[in-house]
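One protein chain is absent from this view; the other protein chains keep their places.
Chain nomenclature is as follows: A, B, C, D and E, assigned in order of appearance, with residue numbering initiated at 1 for each chain independently.
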């Protein structure tokens, strides 16, 4: 069952008033303007055993994304396509509120939001990941590992996912007689990315919209709204996430902010 | 572990005395006589996506049963027979004592009691559900969904199961070359029912036996005894269910009541 | 998560002082000397449905081990070898501290310690358990069932495992045309044991080392050290198990004790 | 599942596969107060989609750790009956059901005056009995009615509907075929009387312009559902009054 | 598994596959007090069926929510060892084991004077070590002895046995082959001194007349087991007294 979360880390009434007081004067707890995003640092190829990997620092939030490609069977309804699986783990070292165990609703929502934006856009050309059509295909696992939580995990994960996918290398597969698959140990291919899409998360706090919220802001926010936008500015996914509500006007303004944000995010990609 | 249930909804000593006082004068909380069953309402074909379905109201107890047939593999020890799977869910909207999660012992017991009566009687001609003997057969899922609990869920479920099975329609399957199976979208077959069996539940309260108990009666009952009887009056299953005990004489009297009850139940089937 | 265990059964400070006081005078709660092991009783062939079985009493600790052989598929990386699976259940009837449910860390550690000693030594000639190499092999399940816990479950389980393996009988398998496997109902083979290895458990209590500790001693011990030794005296496994530590000198002395212990254990095998 | 295919979903007369016009909501049937044990309940049918919702609470859940000192804790489960889908669904909760339970809870949260019941839970159980598209929004619609039936004070009812894009055309209240073969699915729920959007998702690709239009179309649908909700409550209220009179 | 087959289970002399007559119980071997840690324990062998039961309690389980103010809570687990069956059984509890844990607890409940120990649990653990038919009734028999061994006050011992129907004949105490290839299996348990049936199930088909006879046959078997139980306790009591004397 989904359960109203206790506000953790508990933000007292006073804290909320402080945050709101600052926002109403167009500034924020960390000095940013309402539409500013935090500093971004992306390192790739940090996991030798992965085909692709990225370590993203979005302010003090940290996410590691590993991409692994394994040979498997296609889904029966898409026999000639590779398989994409996006999984997120909120491991307990990232936050006092994360528990060991299977992904909770927050991790599942994050993984599904990122999965949907890639899938709906057909960002990955899955048909190029078939090795023996109908029988053997590449299964691409995107594993998102949140290791430090200071807010806006979705955008950090989205950046990490695209960075890891863009830099991943898969050994070339040659099909021998008898459907035996030989993997090259010298020749590699990229994961065929047709297009790129990134999320942009905006928090609604009282009557204000703020870009890329930190954890303290998320704790007092009414709700988050997440847009996925592709490089051509098309909307590839939306998720309202949080207890509160938005007006149609809020939604329109948030979309404007998201467009600016994703442009900056795009520029930080490897 | 199976654990002594707290008496829920808690029936106070006073309530128990009231119920017993009435029963000792041959009447019951809802005005019925000791051997009377409640009103029965059965609607079928209420779930378009199911092959068969029934909504049963037994007094204020409500159960939905959905029957779905899917093509699958036979069990290795019965390669030429279809497969029957009976499952019951006590979903939490039916009672404050039902919790989300995998079926608890009550739901498992109910499903197994109904499953056994069908299976032992060979009520369904499973051999007629083979499509390619040894390879592909119909798997018939009977999903019992309890949605409102006012006592005697077993009889309500038993009625729903038979009603849904009797009215289910399965597309005709044609085997093409190469063991490809084509399902007709115009011709249908019934699930081959050789025989019909229904349960009859009797509660022992103090020295009295009452038919088709309501929840309040179950809460004060010593035990329930459930008989499955087929249309020829043969006993196809028995389950003593509850903390108390019965004398041999109780058992014999309960069987007499069960015979009358199942006759009425039979008459209500579609 | 692995969690500091509460000392159960709680051994009070006084109890600890008593145990230590005795040990410092070279005697123990049950009268043994520091390097003595308890009485050992081993009965085999006690489970008709198992291929091999043993009931071990090590003092008042009791373990039943059942060996079952079933035909299955080999692991992909060892296509021409049988499969060995060692599992341990600490069933709740053995101790007030055992809970129903999947094996906890203690049961998993025990099973893995025994598994490793057998596997590393290649004690079982797994290649002789292939029936149709690459396709069908014997899977040997060793199920360790702890039924009464009075300390040193590892050695009791190790004795039971070897006793059950030594006395197990597997029907001879004949491969007919078409890769059909026929099992003989008159001819049997033994499980091919190339070598034998047994564990010896020593507890470090304060500055003392004691062999084959009882539960009360385990409760006050700093740590256990477990050696697996084969019949030639080679070390086939080590496990330090417990919160405390050992000096290099402790380790060397414990190994000396272990050598003596396993010799006695070996002499008790069927 | 990926969207977009060449099945003809809108004909030359602008009619959809079930005969509706592009901005037409399927027939809605609502019944409130259908269960005895639950404090509130409702069954919502929209086309062939059929959803049952029940509310228990405010109550003491037995688990202290989830209680909040200043408000009720809302718990919500979206669950599909095994027989509700084309292929039998395993009763174990899928990742999709876990996400939707959260999304639906967050769609309902802003409507509930939870401060009235500190240290209690309000439990919402949604069972999809038959799935033909729009189950999450029908779930929100039914849950909101069950809350009202349970006498929980609400800021407004929450009504839900999905907007879709099929054959490059925006359509209201998509059914399963339109979802499966269409280009986008945008579920939405709102409290109409205060213009508050409480659920908004997009599964698919829309241009900015399409999105603005979809938002307007969504509001149109939400208001249609909202009227049906109010009518059902009115009917229920009359029923209850009649019963009292007798 | 469906019953009924053409394997010959009773020969022309009325002898069953293991040589017994139709109303003969298999050899029974009982030992009480076999475990050190448990408060009470017993091992029951009936033919090749071998069952170990242990009782812990009355005790404080650490979980407050399951305690009852006016009586002890009884908890019961029926579990099969992985090596107890022909094909290795996974140690995870099956649906069958969950049902039988309930059925056995309910067979034991009426015999325990639970009111003597409010706010405690009495925990019964049954392990099937070797399964050759009649494991649930042997489990009841062993559990009742373990309770007595633990000093829990009982109204009477509960003794269990299964009646079967094979080749259209009622037989007492069926073994696994008779169960598998027979026509019906009717496990039963009772407190003989007060004529109280505490477990009754039927898996198979019986006419009313057959059922009446089966009930009588069941009582005969129950009484045989009951005598064996009392003898085992007597032996154990003597043992304990001897120990005390020494």
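Please note the rule applied: contacts are C-beta pairs under 8 Å (C-beta built on N, C-alpha and C of every residue); 3 or more make two chains touch, one makes a residue touch a chain.
Source: prediction; values computed, not measured.
By the touch rule given at the top, the unshown chain touches A, C in the complete complex. Residue-wise, the contact with the chain that is not shown comes from A:62, picked out of A:62, A:117 or A:223.
Across C:60, C:128, C:166 or C:240, the single residue that touches the chain missing here is C:240.
When the full complex is taken into account, the listed residue touching the unshown chain is C:255, out of C:46, C:255 or C:269. Note that of A:22, A:147, A:189 or A:269, the residue touching the chain absent from this view is A:147.
By the touch definition given at the top, chain C reaches the unshown chain through residues 1-4, 6, 77-78, 103, 105-106, 108-109, 111-112, 116, 119-122, 223, 225, 230, 233-248, 250-252, 255. Touching residues on chain A toward the chain that is not drawn are 46-50, 53, 60, 62, 64, 66-68, 70, 87, 89, 91-96, 100, 102-103, 141, 143, 145, 147-150.
Here is the rule we use: only the chains that are shown with their structure count from here on.
With chains reduced to the mean position of their C-alpha atoms, the one farthest from chain C is D.
We define each chain's centre as the mean of its Cα atoms; on that basis chain D and chain E are separated by 51 Å.
Shared interface positions of chain D, defined as residues touching 2 or more other chains, are 77, 123. Shared interface positions of chain C, i.e. residues touching 2 or more other chains, are given as 100. Taken together, the touching pairs link the chains end to end in a line with two free ends. Inter-chain contacts, as defined above, occur between A-D, B-D, B-E, C-E.
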